[in-house]
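Have a look at the structure that comes next, please.
A single protein chain has been omitted; all remaining protein chains appear in their positions.
Lettered A, B and C in written order, each chain numbered from 1.
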Amino acid sequence: MKNTQALSLHVPEPQTRPGDEPDFTRLQLPAAGSVERPGISTPALQMRELAYGLIRVLDEEGRAIGPWNPRVDPETLRRGLKAMLLTRAFDDRMYRAQRQGKTSFYMKCTGEEAVACAQALVLTQEDMCFPTYRQQGLLITRGYPLATMMNQIYSNASDPIKGRQLPVMYSSKAFGFFTISGNLGTQYPQAVGWAMASAYKGDDKIAAAWIGDGATAEGDFHSALTFASVYRAPVILNIVNNQWAISSYHGIAGGDQTTFAARGIGYGLPALRVDGNDFLAVYAATEWAAERARANLGATVLELYTYRAAQHSTSDDPARYRPAEEAGGWPLGDPVLRLAAHLIGLGEWSNEQHAAYQQEAIALVRAAGKEAEAIGTLGQSRPEAATMFEDVYKDMDWRLLRQKREAGF
Amino acid sequence: MKNTQALSLHVPEPQTRPGDEPDFTRLQLPAAGSVERPGISTPALQMRELAYGLIRVLDEEGRAIGPWNPRVDPETLRRGLKAMLLTRAFDDRMYRAQRQGKTSFYMKCTGEEAVACAQALVLTQEDMCFPTYRQQGLLITRGYPLATMMNQIYSNASDPIKGRQLPVMYSSKAFGFFTISGNLGTQYPQAVGWAMASAYKGDDKIAAAWIGDGATAEGDFHSALTFASVYRAPVILNIVNNQWAISSYHGIAGGDQTTFAARGIGYGLPALRVDGNDFLAVYAATEWAAERARANLGATVLELYTYRAAQHSTSDDPARYRPAEEAGGWPLGDPVLRLAAHLIGLGEWSNEQHAAYQQEAIALVRAAGKEAEAIGTLGQSRPEAATMFEDVYKDMDWRLLRQKREAGF
Amino acid sequence: MPAMNMIQALNSALDNMLEKDPNVLIFGEDVGFFGGVFRVTDGLQKKHGLTRCFDAPIAEGGIVGAAIGMGAYGLRPVVEIQFADYIYPAYDQLVSEAARLRYRSAADFTAPMTIRSPYGGGIFGGNTHSQSVEALFTHVAGLKTVIPSNPYDAKGLLIASIEDDDPVLFLEPKRIYNGPFDGHHEKPVSPWAGHPMSDVPAEHYTVPLGKAHTLREGKDLTVLAYGVMVHVALAAAQDSGIDAEVIDLRTLVPVDIEAIEASVKKTGRCVIVHEATRTSGFGAELSALVQEACFYHLEAPIERVTGWDTPYPHAFEWDYFPGPERVAKAMRRVMEG
Partner (left out) sequence: MPAMNMIQALNSALDNMLEKDPNVLIFGEDVGFFGGVFRVTDGLQKKHGLTRCFDAPIAEGGIVGAAIGMGAYGLRPVVEIQFADYIYPAYDQLVSEAARLRYRSAADFTAPMTIRSPYGGGIFGGNTHSQSVEALFTHVAGLKTVIPSNPYDAKGLLIASIEDDDPVLFLEPKRIYNGPFDGHHEKPVSPWAGHPMSDVPAEHYTVPLGKAHTLREGKDLTVLAYGVMVHVALAAAQDSGIDAEVIDLRTLVPVDIEAIEASVKKTGRCVIVHEATRTSGFGAELSALVQEACFYHLEAPIERVTGWDTPYPHAFEWDYFPGPERVAKAMRRVMEG
């Protein structure tokens, strides 16, 4: 069979670029409550359509509807809302801190707060989270001290990881928060291994991992899903599809061809596609996946469909590659406002309470900032320099001992 | 949400081990002719069920039936049958050659001959094949000199790749056969890149790649499918599921959870599951995929469902890990016998012709063997030793010049 | 000639090559519309078209794997690995494939390609935006490794790398993208403009691979360096007042053994400087080579001044970075040796 037609290379491009009007008409967004909720022991093969739907609980009026309504008590929802507001206040201050030269780098999660804040409420602190750099909400929801986060960001004398990592690369075993890596995707098979270890020991802890839409292209994503499927690891594999990977739109990771949740189907894993800006939907889907894991039914893939409203990091300027108005126009709205509207509709929250907590959050962050800055910002204060030779190995070998001496410590 | 249930680690095991009766009752094998044949421009999303079916053309009586019947002329089928017989004869002799100490290593493709032999007839010699070590049928079908293959296997003075590679790691640009790597999976993204290059140039050549069921777990498999999907590369991505990866059954690669073809669905690629022992089914599916690629519609995943009837390699002994009778009981039969029965049914072949060609094949292989052995078997003859310093780079740098001298050449 | 910084010089090299050779194409993470996180490919997509310079999935192994296939087809891909710290997922494709293709096929297949990647520290990038990975590749037969230290060389060496028929790892010392940096981090940053090596022709030219450049002649001691460390070595020579000969290696594989040998035979003393971790760094190979070639001329032990055998710690950037003081100290020790 010979060919006659000249081929051509397809390079995907987003619909709009700076200067264009943002256009979301191509998005197919099923109505809230329209996706069915199968039992957790349903065979994955029978649940494949979940990867193409969109689990939504909150409707346009802020009511919780449909089978995925997790019926969370208002107190828990208020905790979640406050955690999101606190996360946003924290992000705002640290972004400014970087601009003021107090640190070298910062990354916000604006618009994506529901992901980590809802999930932190579902998982226990004994479960282990393997996050990326955009799940600070996990720590904040769990009450990790804001000042300690800042100490890490400032690499100051009280930085719990001793000034060794780039800002935002937190680590806290006590809070079930695995040390963040700069190398994308590596946490995914590690989470699966951790979950396998819990199963191996006959324990009851589960693991959860997060990865960005862009980073799903890494080989580690594939090996993680393979291992999770083969060994039925008790792990929740979250894909945070915030539409962008620095300047590359989701189509560069394959997002034009199918959903990211669909990747899970290829491994025979149940895969849910979830409105990531709908706190209740994220909560419900995570609960479902956690139940499966705890019942020894294995791993679940969750695509959390959201939008990166801010810069990739303080080193980035999205105005160079996407319409400035795109973030504001995101059809799934703002997770904070949507959950607030829901609670207000229930009579469990008010605009006054909202404004008051916003102020409180700012105050909490400010107080933490004072505490951390009293210790010092980047370059003003730092851990003992001699500690830079520690923890390479459990014990320093002769090379490190000599080098430490050579360095004058 | 706390857990109460103790978890346990699932390690998949095949149904049977040495000493057990082979058991194929779990296999679901749809009847020949039962799978629909969509048009090549059908959206992948609408063709997902193809990944779970099994395209079969030859029925139990050896008749070609159903929409996937490629209606190949008998002359071409006879060529295919002869190529399979020749491949089998070649394998047999080279296996014995290794046992006789004439070479260090050999790998047979017994039971899987239809894969490469049918596909070689669909693709042109300008298309590039990126094979594994089990597609010698591609070269044999295309008439690559058997003696040259043997020269490579013997690493003798006429080895076209100068004694540098392990036996069976052929390379022939002229025959559209990419240099085989010992590292599993690496050829997959390379094939995609080659196909992208053809599209980039506006040429009309397409690429095809092969990978084993076991090797699909490598990260390269994932990046290849991602790139193929994103850039709509004109490439056929074959997964040869021969049930085993050395001693590991397909379940260790995830084969118990879903089909290997289903992997393609996760990337939005069309994925066909094909009876790999049915020459006509392999031919038809490959033709369909090639048409898609040539029409600029992008990549197709093909799972070729077959069985590795022989040892993994001459270093292996399958009796240690699977029932001895398993190969003989494979329910999809022997590709050679099935195609022969079909041709005999058509009146285009006979038992006598079959027996005669088997003898002819043995004679052809024997003649090639004489030719190659006249040059020398491993250790008896080899390329000029000084050539071992060539082709590291285009030109030898001072290190290689000095080392060559130091080595006494 | 316009003064160019290193980013502009690299951009100019790519622009020239896209213009000259239709088989050259560029891809990598964020290199297309956006022009790369360090802006090295800025404007190239707009000027040369979508398929000549485009974004790639975040899969370094896929990027290099695809480039190998393209190279085998006959193209000359130039791929960017966003940070050298992220090259490891591509390690198998580089080591087992790009480096081996020619050899294992007896030149039936080859894969000319250039892998560009910013490397090195000094930008407060922490452990995963600061690494110097060269020694993890210099051991690999079949690969060449090139590291420029200034805009003129950057352009000429990059063009030479793209035109080379073997795979070339082209490491860009990101600390000096915008200006030379001699390690005196307490002093204000200076731009490239005004530096003699920032006079970069707009047209195509090459700087040959495998040839070192003696930046400073001297008779008492030889300093071998590359990338940022060239500037640090010059500052240390200046600061110490030692009559040092400073050699910018420019290519690590194949290294310019003649230049090294001639210089050390003249001076009888040698200091080797690199930013990477000491153990098994490229300095070890240089030390071994010098010792083998110049044993009878050596008057003192060869010293290595390098990053410590630790990861690159964010808060201790300047304690880790082998700055001019440490280099000068070593030079003095070697002079006394």
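Simple rule for what comes next: a contact is a pair of C-beta atoms (placed from the backbone, for glycine too) under 8 Å apart; a residue touches a chain by one contact, two chains touch by 3 or more.
From a predicted model like this one, the values you see are computed outputs, not experimental measurements.
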Sort through C:Asn16, C:Thr110, C:Thr128 or C:Ser198 and give me the one touching the missing partner chain. C:Thr128
Per the touch definition above, residue among B:Glu113, B:Glu218 or B:Glu287 touching the missing chain: B:Glu218
Using the touch definition from the top, which of C:Leu136, C:Leu171, C:Leu209 or C:Val264 touches the missing chain? C:Leu136
Sole residue of C:Ala107, C:Ala262 or C:Ala284 that reaches the chain not shown, by the stated touch rule: C:Ala284
Identify the residues of subunit A touching the omitted chain, counting contacts across the whole complex. 128, 130, 160-162, 164-165, 169, 171-173, 178-179, 181-183, 186, 188-198, 200-201, 207, 219-220, 222-224, 226-227, 230, 391-394, 397-399
Had the left-out chain been drawn, it would touch subunit C at residues 61, 85, 88-89, 91-92, 95-96, 100, 103-104, 127-128, 135-136, 138-142, 253, 276-277, 279-285, 287-288, 291-292, 295-296, 298, 300-304, 309-311, 337
Give me the subunit B residues in contact with the hidden chain, please. 9, 11, 13, 17, 104-105, 155, 159, 162-167, 169, 181-185, 214-215, 217-220, 245-248, 252-254, 315-316, 320-321, 378, 382-383, 385, 388-389, 392, 399-400, 403, 407
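Definition applied: only the chains that are shown with their structure count from here on.
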Please tell me the distance, in whole Å, between the geometric centres of subunit A and subunit C computed from their C-alpha atoms. 36
Subunit B-subunit C separation of Cα centroids, rounded to whole Å: 41
Expected list for subunit B, residues touching two or more other chains, is 196, 198, 200, 219-220, 222-223, 226, 230
Provide the list of subunit C residues touching at least two other chains, using ranges where the numbers run on. 51, 56-57, 59, 61-62, 89
